[in-house]
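Every protein chain but one is kept in place in this view of the complex.
Going in written order, the chains are labelled A and B, and every chain counts its residues from 1.
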Amino acid sequence: MQNNKSGVLESVSRRRKNKGKLNLIMDRQKQSKSESLNNKDTAECACSIVEAEDFSFYYGSTMGVKNITMEVFPCSVTAIIGPSGCGKSTFLRAINRINDLIPNTRIEGTLLVNGHDIYAKKTNLVNLRQQVGMVFQKPNPFPKSIFDNIAYGPRLQGTTKGSKLQQIVEESLKAAALWEEVKDDLRKSALALSGGQQQRLCIARALATRPSVLLMDEPCSALDPIATGKIEDLIEQLKSDYTIVIVTHNMQQAARVSERTAFFCLGELIEYDFTPKIFRNPGKKQTEDYITGRFG
Amino acid sequence: MRLSFRYISDKAFTGLTAVSVVLLSLVLIVVLAPMIWRGSSAVVFKATVEFRKMQMDLFNRGEPSELQAEIARTESFRKEVYETLDKFKKGIDTESLSDQARRIHRQFGSELRLRNITGDEYTQLRSLTRELRDRLLTAFESRDIAEIRENIEYVSGYKNDPRLTDTSASALFELGTNYLESAQSIDLKQFEQYSESIEEIEQSIRDLFGPRPGEPTPAGVRLRYGATRWDQAAKCLDRLFWAQKWVETEPAKPLIKIKLSRAHQFAGTELEKLFEYMEQNVQKLLNPRLTFYWQYFIDDSFNSHYFGGVGPEILGTVLITLLGMLFVVPLGLISAAYLVECASDNPAVRIIRMCINTLAGVPSIVFGLFGLTFFILYLFPLLGAESKGCILAASLTLAVLTLPVMIRASEEAIRAVPQTYKEASLSLGASGFRTFVTVTLPAALPGILTGVILSLSRIAGETAPILFTGAVALGPVPKSVFDPTRTLSYGSYDMAVGDRISMMVPHNQYGMVVTLVILILCLNTLAIVLRTRVFKKLKGQ
Partner (left out) sequence: MNGTKLILTRGQATGLNRPLALTPGQDLKGYVASLLGRAVLFLITCTSVLAVLLIFFFVCREALPFLSKISLSEFLINTEWYPEADNARFGALALIAGSVYVTIAALVFSVPVGILSAVFLSDIVSFRIRAFVKPVIELLAAIPSVAYGFFAVLVLAPWMQNKFGFSTGTNALNASLILAVMALPTIVSVAEDSISALGPELREASYSLGATRFETIFRVVIPAAHSGIIAAIILGMMRAVGETMVVWMASGNAAQIPRPWWDISQSVRTITATIAGEMGETPKETPHYWALFALGVLLLILTFSLNVVSEFFLSRAKRALGKQ
């Protein structure tokens, strides 16, 4: 079966040389569509919250990701794995358009969030980013107090009343399992916290704007194992209420926390399926090579 | 052989580079050390009683009763100096002696008329006193002790003449005997040198103690007081104790200055005691006391900086600087923000960048010309203001000059803010503007502050652009920004190349420039410290 699939891929790449680009895209689309349809059959919830259709992202002339077609389902954890430079972060950052900061970027295809094409001209970026929160690779608290860090989002939304802010800060910190550790010195600089605490603070900060989707870009890569464990526990608790998309290069982590896993390689989506299936019985040879460590 | 040559050349090269850096540091020390050392004496020095008198009169500073007591104490010691001098002058100042003799003769004549003595007796007495007077005059002009004695003794022969006793003519005898006394004590051959020397001594004593008590107050402030500082007093004493002479040691060589001891010159005379007395009692005569004259930085100056401090100069510099910052900080900050946050690489932005570089390269004197023609001759008349150099024109000119400094520093600071801050803020739903104001700007603030301080020090130190746009060497304290002002930078220039008076007070000369240098060095050190800290902070994260 695996051999068969890789045979298809080979034939695709062979056809690439012979046929025009358009045909190739259509081919890939067909293939992806059939896959996602397969997934949909087994999904708990039929409506997806993030949906990429033949989505490509370019940095100037170099390509970041190409022809991604996948869906992210609400109230679950979706992991994106793959070797470095495979475009997993690029794809994640495209979901709340934080890649706009980089000059000379270009997209093709569509990326729907809640059914809305977010790369359409009339997109309310403020609403998008507030509802699609993000946690970054390195903890990046503002050089302000813990309280101000968390209150930053709510204040942007117009919440200025002290008691209300206090409540939001407390709830967010509790949700991020940081409250017990910092409740006594909320006025302390956020930079004085340890790395793991800083990362949980960043999660709390993202939660304070009441997002529906939480994007996590290798949230544990800069942390030690204990802090990583705490963050993973946290993800476990959050997933009942949030849609979480997590990029990680740690396969054990993906296996531990996620329900679905997407494998990216060289800017392309190779395989997207339920996590147990990906890890126990991957559909593609490339996936298997990567998971078993034979990846070149 | 070849290897060793390579080795040596390598070492020599390393040494050479090290030497050049040491040279660099040395230059800093060579330039700064003498200036700071001499300049600090404007503030910390030994002040004499004259200084306290001056402070009381000009600035109404000090305790009057204490000062009066101090003056009385020093005056009591000075009295002796004046007395010795007067006594010696009696014998040496022949011109005034001759005048006295003539006056006595005239006075006697009128006295006789008053007593109604007429006819032969009058003629007789008049001719007698005329003869006595002429004898005295001969004695005064003579340089031969025998002739003097002969003439004086002749005059003294009439001392007991009943016609002359108890009349004004009897003063002639006293004049004669006094003169004989002092003439016997001095070397008459050196008479000319004596009278020349005595003038110098009197001048030195005037420089030391100020005008004598009872003399009318001189009009010039500078002449009203003696040596106010111990270093000045030491110079006066040097002139008092040592005569300076230019002598030719070898023909066709420049003259060499040598010092001759006056005590030696006046050996054996009444005046010899004076030098000894002054040398022993100089502390009591002047009462020098170590003083920290911090008011130097707020006091106005008198007589072309002869007395007083640099208060108006500091005020003018601060006014120009602050007003300039008012223009340059918002402009520079906004420009930098635009260049970092909004501008992509298009031709317009490239032109802006080129202009900023050009602006940074324009010579400062050209800014002066620009300020003169644009602000003063064009813009001010256009807006109905008076067309003259003023603080506003100077600060506007300097603002244009420092704009590139401010833009570059702020740009660097804003660029140094980690991208992650911006990403975090944007991902929380903040708009670009909001992100800049609430996240980027606070994080860049220390760096921007560094830029502000650097521009500040640049504005405070520049001289050439304000030469024609608002700086004056002397003038009243400005009342508004439409008045010209004195500044530290222009003041330093003026005192360095200026008039003789400022050359007489090197401590004030150096004090002015050191005030400027220290002000700017402090600002720059602050900027360097701030930047190092920011660097560490950003690196630590």
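A few points about this structure:
Everything below uses one rule, namely that contacts are C-beta pairs under 8 Å (C-beta built on N, C-alpha and C of every residue); 3 or more make two chains touch, one makes a residue touch a chain.
No experiment lies behind these values; they were computed from the predicted model shown.
The absent chain, not drawn in this view, touches the displayed chains A, B throughout the complex. Considering the whole complex, the residue from B:Ala18, B:Val44 or B:Ile258 that touches the absent chain is B:Ala18. Remark: the omitted chain is touched by one listed residue; of B:Pro34, B:Gly157, B:Pro218 or B:Gly475 this is B:Pro34.
By the touch criterion stated above, the residues of subunit B touching the omitted chain are 6-7, 9-10, 12-14, 16-21, 23-25, 27-28, 31-32, 34-35, 331, 334-335, 337-339, 342-343, 348, 351-352, 354-359, 361-370, 372-374, 377-378, 400, 403-404, 407, 433, 457, 460-464, 467-468, 489-490, 492-493, 496-497, 509-510, 513, 516-517, 520-521, 523-525, 528, 532.
Residues of subunit A that touch the chain left out of view are 45, 49, 74-75, 113-114, 116, 118, 120-124, 127-128, 130-131, 168, 171-172, 174-175, 177, 207, 210-213, 237, 240-243.
Keep in mind that, in the parts below, only the chains that are shown with their structure count from here on.
Mean C-alpha position of subunit A lies 74 Å from that of subunit B.
Of all the residues in subunit B, the ones that touch subunit A in their complex are 344, 418-431, 434, 438-439, 442-443, 541. Within the complex formed with subunit B, the residues of subunit A that make contact are 96, 98, 101, 103, 125-130, 133-134, 136, 138, 140-144, 152-153, 156-157, 191, 202, 205-206, 209.
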